[in-house]
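Here the complex is missing one protein chain, while the rest keep their positions.
On to chain A.
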Amino acid sequence: MLTVLLAIGVLVLLSLIFGAILGYANVRFHVEGDPIVEQIDALLPQTQCGQCGHPGCRPYAEAIANGEAINHCPPGGQATIQALADLLDVEAIPLDGDHGTEAATKVAVIREDECIGCTKCIQACPVDAILGAAKQMHTVIADECTGCDLCVEPCPVDCIDMVEIGVTAKTWSWDKPQGIAANSLNIIATDRQTEVTH
């Protein structure tokens, strides 16, 4: 009986000690916010387009941290899905078509002659990339535009176009080589597909 009590006592004592250590550690090494959300947010393209169904990239990052699928971000495309899959150690799944398709980066351009200066697009722009004032012509700061598309819908005169950013000599990049040519497989004799006859 005494042994049992002793054992219980020792275990209780141990649990108290470790509980205290854990409690202290929790206070001492407390991490503000959710670090995984930060990491996810850093991988998202920050277009703030809302195509994922969340009002901005960070809310989607939070949703991913809470278990939402990682394939709801069309602007990020497969590259973002891959990066998220690597980070979260899950399988990379193809982009969910319900949220849109991966498209080339675009930039909003206002046909300035037609702009009536209603400021509706300014209010819609999530990154303050549209410049203008009431009853004044508006224009898009192309460098700041994320191509999120959100300004197109509110425009009452449909004077905003989404224009694909063309490749210039400065932004051009080398193509990836084709890889091992198909016909080169035939160079080595053992590689050749031979009809095996029995």
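Rule of thumb we're sticking to: a residue touches a chain if its C-beta (ideal position, glycine included) is under 8 Å from a C-beta of that chain, and two chains touch if they have at least 3 such contacts; residues count from 1.
In this section, contacts and distances are computed from a predicted model.
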From the names "Ion-translocating oxidoreductase complex subunit C", "Transport permease protein", "Amino acid/amide ABC transporter ATP-binding protein 1 (HAAT family)" or "Acyl-CoA dehydrogenase", which one matches the UniProt record for the unseen chain? "Ion-translocating oxidoreductase complex subunit C"
Which of A:Thr3, A:Asn66 or A:Gln178 sits in contact with the chain that's absent? A:Gln178
From the list A:Thr3, A:Asn66 or A:Thr168, pick the residue that touches the absent chain. A:Thr168
Touching residues (missing chain, whole complex) on chain A: 41, 44-48, 56-57, 126-129, 144, 146, 167-170, 172-181, 183-184, 187
